[in-house]
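What you see is the complex with one protein chain gone and the rest in place.
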Amino acid sequence: MIIEGKQKIWADYQKDIPDDHYFYVRSCIRQAFFPGSEVTFLDITRNKLGKDFYENPYHTTCGGIAYHSDTIPQETAMTIIARQFALMKESGYENYVCSCITSFGCYTETLETWHEYPELEAKIRQYLWDSCKKEFAKPKYLAHASDIIYKFRFEIAKQMKFPLVNAKTGKPLKVVEHIGCHYSKMFPSKGFGGAEYPHVLVGMIEAWGGEVVDYPERRQCCGFGFRQYFVQANRGYSESNTHKKFESMEPYEPDLIITNCPGCPYFLDRWQYVIAEQTGKTYGKNGYGIPALTYEEVAGLVMGYDPWDLGLQMHQVAIEPLLEKMGIPYDPKKKYQGLNGKDLGQPMCPSCIKSV
Amino acid sequence: MDFGFCLSPSSHVKMDSIDLTTFNRLKETNPDVNTCIACGSCTATCTAGNFTEMSFRRLLLMLQRGKEDEAKKMIQRCMLCGKCTLVCPRGINIRKILLDITR
Amino acid sequence: MKENILIIGGGAAGMEAATQLQKLGLNPIIVEKSEALGGHIAQWDRLFPAFHPAKDVVDQMLEQVKDVKTYLNTEVTDIQKDNNGFHAVLSNNETIDAKAVILATGFDIFKAERKQEYGYGIYNNVMTSVELEKFFRTGKDARINNPKKIGFVHCVGARDVKVCNTYCSKVCCTTALKQACEIKEVFPEAEVYTFYMDLRMFGPGYEDLYLKTQKDFDVKCVRGRVCEVSEDMDGRLVIKAEDTLFGKPLKMTLDVLVLMCSMEKNKSIDAIQQKLGVANNSDGFMQNKDMYLGMNDTKQDGVFVAGACTAPKSLPDTVGEARSVAVEVFNYINNK
Partner (left out) sequence: MNQYIFHPFVLPFVLGMAFVLTYCVVGLFRVICLLPKDDRKQFWRSLVTPKTAWANIRDLFGDCLFHVKIWKRNPILGYMHSAIAFGWFMIIVIGHVMLFTLKPLEGVEVEGFARTFTNFYYPIFYKHFATETPVFAFLMDFFLLMIISGILIAVVKKIYSKIVGVKRVTKFGFADNMVRFALWTIFPFRLIAEKSNIMAFWWLYSIDLMIFMCLLPFTRYMHIPTEALFILLRHAGLKPREPRKGYALAQIYSCPSCGLCIDACPMSVNDKMSGNTSAYFMKKLRNADDKEAKRIAETCMQCGKCVAVCPLSIESCDIKMTQREATPYIINSDHSYLEDRHFDRPQGAEKSPSVLYFAGCMTQLTPKIMRAMKQIMEAAGENYEFMDKDGGICCGRPMLLSGKTAEAQAMIAKNTEIIKQSRAKKLVLSCPICYKVFKEENHLEGIEIQHHTQYIDELIKNGKLKVNKGEVNYVYHDPCELGRAFGVYDEPREVIENVGNLKKAKSEKELSICCGGSLGSFNLTQQERDEITENSVNDLMFNNPEQIVTACPLCLKTFARKSPVAVKDIAEVVVENI
């Protein structure tokens, strides 16, 4: 690997991110899958980095799932997006930050389409007016939430308590980065580092002391693919994608996977359990899996947030070995206690992959 | 546990691990096998191909891509009529190759 | 007094045009930006289809132009036309007055790093066809260590809307097969694969080369474009392509991957070209008057083109055009 070659590409694919005042929109599924992630993101940016993030309580889904599952036409999806933009305008913001990669893809696609076909934009403007009596303004900057963390990765590093380093050996952790497909594969120029060698997560890993693993199936999709996952009979395809990635990364013995998409961490996490059940194989050491975390969770961990506050108990793959590696203290008893201290109840233990 | 789905086999031809014994053996006695340009004349004229999926072009590829079982199944359809040999623009002795595979 | 003809570019086209113009009694002047005449062909080891040493051809050409006035390390920085002809200012501040100008500026090699998915400049063992040719000449390249498996990717930077080059670069197919044979000669035990979209064997003896490649060198031609390259733990290259004839995706590990880089228009001449009023065609090369009878003419009186500056061309094509441009210029001067 010639790192200079990558650096050259990274330098070619940079984009402007404003310094402050962002309009934040959430992801539909992340709040259910990894409920701590978005909260942590807002807490880090607002309280640790002192940035202005505004959330409008009226914002909705971007319509991406329905759009990609072919249940709504493009115009409908665009009108939903136009309404989000209208909310931003009403709130007095012009820097739009979304939490979801699918959304990021939809927003980018919509803005690019409007750019190429202004008549379509006019049509959507009319639809939005007809349906909601709202008027939108296109955001001045569109960013994904991981772009924000990327931008402030060195500020975060300054406040870091537990770097991505094995506390016992002092060696950097081996980290697999997995980018959501819709982050830059559709519009390479819209992502940090482009489509082939994205830098957005690599930058975080390097800034926080980890070592990036570049394995042959790095570019492979996690296998979420709306149409594949939503139909039970097709889920095998979805699972097979993930399986292929794990088979490819296994020899590198990664300690951690970091992702920036709602679906990827979920699938990279949950499929490990399914694969273990079906084939008896686990990819971590000693019968454990490889933790697949969101970038917010990783940021939270390195900044010293309590793992259970980050919602890491919601992961199928046990997080404890990683915490021990990084030397992060945790109270095992509190794993299944809610924020109010109430017992959440313990999940059943799978037979083939260790969960504690 | 039955999830109602399972890992689907990879459709990739894994060139690093395929077994080329048959093809290499064939190559020794019939250096012609290398010279196919995949024009498909053999398939188009094939008497058996009129009724089945028999295709010599594909059969050669199957052997080169480690799908020997498929190739052996396909070759059973052949009637050895020799039309393929007559039309091959590279002058490959196809009938001989087909016979050699089956022996 | 002999009329001056300014030839910009001292590659195959420029040298051959100069040779012929001299024979026709004109005074050609070659301006070459690099430090030696010969152009790309001088960087080549052997030529397809018969593995003829390129040096032979270049040496012959050099011999023929040894009396031609030649400026090396020199570029044309400005050019004006008036009723007396062209007045060119060179980078060494000399000026040349000429009755006609021949643009023989040739081509540039496509920058392989632009096809990011092939990882040129990122993965250690990805190289270009030009670098492989250098290996054949010098026997040295750090990337080539007794490789067991070698792959060639055709059409890198050609027939590819993603890099804005929709044209076929013409010579890469034959070059790939030539190089595949040559690398097999060096490493007879190695397996050599070429990944092609179409094999365009357009010239005499080229199809024979293809047959030889298959039969004598056992080079495996796979129809399908490599779509993705990565590196495994041992630093070997994992490539993915579809075998389109078999209808299945295919994955394999290689020790060396050679990218057959296409020809692109030589852009260093753009400013002068603009001053001369010569437009580009849709492929980005220089626009000649027409492709049948006016291939050496441009829309500008007295400005001629020859060789790969108008489209990707093989050496014989280029030499042919260089000779025809000499006749065109001769007639132009005499009919004035």
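Every chain is named by a letter (A, B and C) in the order it is written, and numbering of its residues begins at 1.
Here is the rule we go by: contacts are C-beta pairs under 8 Å (C-beta built on N, C-alpha and C of every residue); 3 or more make two chains touch, one makes a residue touch a chain.
Because the structure is predicted, anything quoted here is derived from the model rather than measured.
Enquirer: Give the labels of the shown chains that the missing chain contacts, considering the complete complex.
Expert: Within the full complex, the chain not displayed touches B.
Enquirer: Touching residues of subunit B against the unshown chain: what are they?
Expert: 45, 47-48, 50-52, 72, 75-83, 86-87, 91, 93, 95-96, 99, 101-103
Everything that follows uses one rule, which is that only the chains that are shown with their structure count from here on.
Enquirer: Looking only at C-beta pairs that count as contacts, which pair of chains has more of them, A-B or B-C?
Expert: B-C
Enquirer: Report back the single chain whose CA centre is most distant from the CA centre of subunit B.
Expert: If we average the C-alpha coordinates per chain, A ends up farthest from subunit B.
Enquirer: On a C-alpha centroid basis, what's the spacing between subunit A and subunit C, in Å?
Expert: One centre to the other, that is 46 Å.
Enquirer: Just give me the whole-number Å value for how far the CA centre of subunit A lies from that of subunit B.
Expert: 46
Enquirer: Give the list of subunit C residues in touch with subunit A in this complex.
Expert: Its residues touching subunit A are 113, 116-117, 119-124, 228, 230-233, 235, 238.
Enquirer: Please name which positions on subunit B make contact with subunit A in the complex.
Expert: Counting only subunit B, the residues touching subunit A are 1, 3-8, 10.
Enquirer: Which of the residues in subunit A come into contact with subunit B in the complex?
Expert: Interface residues on subunit A, with respect to subunit B: 232-237, 239-240, 243-244, 274-275, 277-279.
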